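Reviewing the structure listed below.
Every protein chain except one is present and positioned as in the full complex.
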Amino acid sequence: VDFDERLDEYYIDLPEPLSPQGTAVNAVRTGKLLHIGGVPPLSEGRMIKGRVGVEVRTDMAGKAARAAAMNALAILRSELGGTLNKVKRIVQLQAMIACGTEFSEHLRVLDAASDLIVQIFGPSGKHSRIATGAISLPGNAVVQLSMIVEVK
Amino acid sequence: VDFDERLDEYYIDLPEPLSPQGTAVNAVRTGKLLHIGGVPPLSEGRMIKGRVGVEVRTDMAGKAARAAAMNALAILRSELGGTLNKVKRIVQLQAMIACGTEFSEHLRVLDAASDLIVQIFGPSGKHSRIATGAISLPGNAVVQLSMIVEVK
Partner (left out) sequence: VDFDERLDEYYIDLPEPLSPQGTAVNAVRTGKLLHIGGVPPLSEGRMIKGRVGVEVRTDMAGKAARAAAMNALAILRSELGGTLNKVKRIVQLQAMIACGTEFSEHLRVLDAASDLIVQIFGPSGKHSRIATGAISLPGNAVVQLSMIVEVK
């Protein structure tokens, strides 16, 4: 299976990879594992902000999760030298979701990111996942995604 | 040491492993590491809900942490083909705990899960751990546990 072709097939146009902040880097590879740090939901250069269950609706938070996944995939492709075809397995997706105390649909928000990844990678994209509520996130983002990927 | 026998010895009866939600899976193995995603405190099919330090007491949250650990162990055993004897080491336990702003006893809550794991695995069960407060969790769970396990 050609994951880069999958992007074309589904008209998925990944953004430029974000610049890392401060003294950090976007991702570190050790052995066959690539750890991608927390990625914000920047869409066309604008941060999707707010808290789900307070001033942001669940479907908009899902859009934010998808935007963060797009940025994470852009970083992943860049780290792998311009191709997604070196992905062996998406190991884990962790979503931090800024929300209110009564919010309970974290997994529905994360589904938007999970579904994109499984659409592209098929069985190799089936990941374990963690979704939790954060009182606030860097830059007041709605969602922040981090990822562990096994590389061929 | 036979970890499966340990379960019998201590009358620990693991539940059925939970069904994964959406397009995700419960756990992914890469090399010798198994990453188990966020596991909820389902006990006899019912979610233990609420926030510690608000409407849930610390001892009840400990019961929830133990219930989540039981579910995580059921997933672990299932991923290892029906036996815990392939566990080499419990590497890390991460607990997200839904709580109030003044709550400080996260580690006492997590102890209930940690103690169960060390009871079963002995020195191989001694793990590093992270416990933090979440504003809310999927399904309004009190606790969510994730785990990294080294496999033989």
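As written, the chains take the letters A and B, and residue 1 is the first residue of each chain.
In the analysis below, a contact is a pair of C-beta atoms (placed from the backbone, for glycine too) under 8 Å apart; a residue touches a chain by one contact, two chains touch by 3 or more.
The structure presented is a predicted model; accordingly, all values stated were derived computationally and were not measured.
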Key: Touching residues on chain A - with respect to the absent chain   = 21-28, 30-31, 35-38, 51, 94, 96, 98, 134-140, 144, 146
Inquiry  = For chain B, which positions touch the chain that isn't shown here?
reply    = 31-33, 53, 88-93, 99-107, 110-111, 114-115, 117-118, 125-135, 148, 150
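Throughout what follows, only the chains that are shown with their structure count from here on.
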Key: chain A onto chain B, rotation angle from CA fit, given as a multiple of 5 degrees   = 120
Remark   = Here the gap between chain A and chain B, centre to centre from mean Cα coordinates and rounded to Å, is 25
